[in-house]
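Apart from one protein chain that is not included, each protein chain of the complex appears where it belongs.
Right after this comes chain A.
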Amino acid sequence: MTSRRSTLAFLGVAAGVVVGFQTLSSLLDRFSGTPKFEPLASPEGFRRISGGSSSSGAFDPFVGLEAKEDGPRPATVAEVEADLCKALYAEAPEDSSIVPIASFSDYYCPYCRVQMRRLADLAEERDSAVRVSWHELPLLGEGSDRAAKAALAAKRQGAYVAFQEALWTTPFQPTRDYLLRLSDSIGIDGNRLIDDMQSDEVVDELMISRALARVFGFIGTPAMVVGGTVIQGEIAEGVLRRLIEIERGEGWRRIC
């Protein structure tokens, strides 16, 4: 009898160890990731997560973007500053329990792919209650610029997410041939896509994203704004989920 009990006890302890390790890691993820905030000087009302290499403000916000000749049009910057929320979250949710997220990414940056995938998965979860606005911020040369324009052109045909997924799962050169082939495979009009890439709408949309990047002082990609919190660089999934909960609790409407 005692022997059987001790065997059972042994099995119990073993199972406990296994389960314990699994919950421990998720617990660590949850608690170590509780973020601390510090307010941003500009734009007013927004804050960032303090600490961490990328959001510590070690960068002069104007170093990265000012160096490029093709900075945003002053008019667009003024327009964006006039109504930040509209520019940031094009279609802000009516329901304030749904947290809006603005993602800034580039198809040529390794960590952007991670962020895009993570946000897309999050948006698909039924109970996550987030809405993602995608911004293209092509900083990494001609190829990244063409890819961004192609994605926005695909958006004109309602195939933004499908196009995005195709782009972020494969390395590519956004040549005319490649884009035509990709259009075929996801069932949109390739020639229209090529034409739309040069359209004013696409150029304007890129300009708005670029102006936002200037306003928020992003020096690179990826970057995102979750409710009223600005994040530069890659962050752990646990921290992101925690942040979404905090934004939901504190009410992101304060900034809009």
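Here is the rule we use: a residue touches a chain if its C-beta (ideal position, glycine included) is under 8 Å from a C-beta of that chain, and two chains touch if they have at least 3 such contacts; residues count from 1.
As a working rule, contacts and distances are computed from a predicted model.
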Protein name as given in UniProt for the chain not displayed, "Thiol:disulfide interchange protein DsbD", "2Fe-2S iron-sulfur cluster binding domain-containing protein", "Hydrogenase expression/formation protein HypE" or "Peptide/nickel transport system permease protein": "Thiol:disulfide interchange protein DsbD"
Residue among A:P74, A:G141 or A:G251 touching the omitted chain: A:G141
From A:C109, A:A151, A:I208 or A:V230, residue that would touch the chain that is not displayed: A:C109
Chain A residues touching the omitted chain (full complex): 2-4, 6-7, 53-54, 58-59, 63-64, 67-68, 106-114, 139-141, 143, 170-173, 177, 219-223, 232-235
